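The structure that follows is given in the form of structure tokens.
Missing here: one protein chain of the complex. Every other protein chain is in place.
And now, subunit A:
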């Protein structure tokens, strides 16, 4: 007899998803002007969850106008008053966290373990943190009375729908801006639930507007002439297009784009914990994380030992129903993303890297990709250069600290990196040479609202989180 964990599903009944949702403009849910709609599905079952209004250019106009009207009153409020709203939102998020966690898991496909223990606590923490700044802006280092920008156009991705919303909306509101936010087309639900939270918190009309839609909606929003600030998190290709759109205007722009994070394991690393960190670095949220540690750089002298331990550990990961509390690996967010991951993995194999896949059963419906490791990878392989945005790890080796740094920096990106060693002096020396916005040492994928996050090079510019995150929303 073996220890088989019986199914332990979180109850779906804690969340009530309506058959259809409108746009959230000026405090009301409304249809799209042209009446267009789209559906959102659950990636783990392909079941249609709900139907959304799809915002077009007329709706963008309307939402930006509502945000502009609201700006005057909102920015004139004392910071301590704006803080009250943000604290209220944070508390409501906490109160409704179980409902929101189930919702996010249904719409995104990520395991309930992650939405419950990572996404939702971080969402609340982010609102609490920026609520605290709202009446202390003159102490933030941006002058005696820093002013907001105006209307912020915010476009967010599908990998952490509610968390990315929090990263965008919390600092914008704390500093006195109003926002129009477009959630990703595959994960619009939690943003619409957030709209309901804004109403529950009594937030003045028009301060937050939510426009579900596709890329065309986002393009219209960032191009809108009455927008003062554009914040985008997503792919590097779209980020470049937005930068071109915004160029020559007075709009302030922050971009949070792709990554190809290096996780560097030295021969004196705490190996068992490094293995945990490697697993967390690449399989957290099925690897659909811009700061994922998708390149493992391991010192050649411990390569075999680390790789063996890693494969054994990966074999214990439990892939399946995202609502099951024991699931470690959920579904890929969309058929499109699955196709991209599959094609890049096939390319890795075709280019001669050695492919290893965790032995796990793939459910018959939904979008799934088993945890995969490529060994024997070199800097020349596509899987070492291109962002895969999936549960695929590329393993490369190095001989000396200098070589590790050179290889880690030899990428078009520069978002995250990890250093594993027991030697404190080496952590500091290597971290100083890495061109990455976030460097973790002896851990990976740890987030905190007090810590700024952002990239070098093609990973974007501007910082979110911490005191630094205020700058993006202030006229400084």
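In the analysis below, a contact is a pair of C-beta atoms (placed from the backbone, for glycine too) under 8 Å apart; a residue touches a chain by one contact, two chains touch by 3 or more; residues count from 1.
Throughout what follows, contacts and distances are computed from a predicted model.
Of the candidates "Carbon monoxide dehydrogenase medium chain", "Amino acid ABC transporter permease", "FMN-binding protein" or "Deoxyribose-phosphate aldolase", the chain left out of this view carries the UniProt protein name "Deoxyribose-phosphate aldolase".
If you put the hidden chain back, the residue from A:132, A:270 or A:452 that touches it is A:270.
In the complete assembly, the contact with the undisplayed chain comes from A:117, out of A:34, A:81 or A:117. The missing chain lies against subunit A, touching residues 1-8, 113, 117, 268-274, 276-277, 316, 325-326, 422, 442-443.
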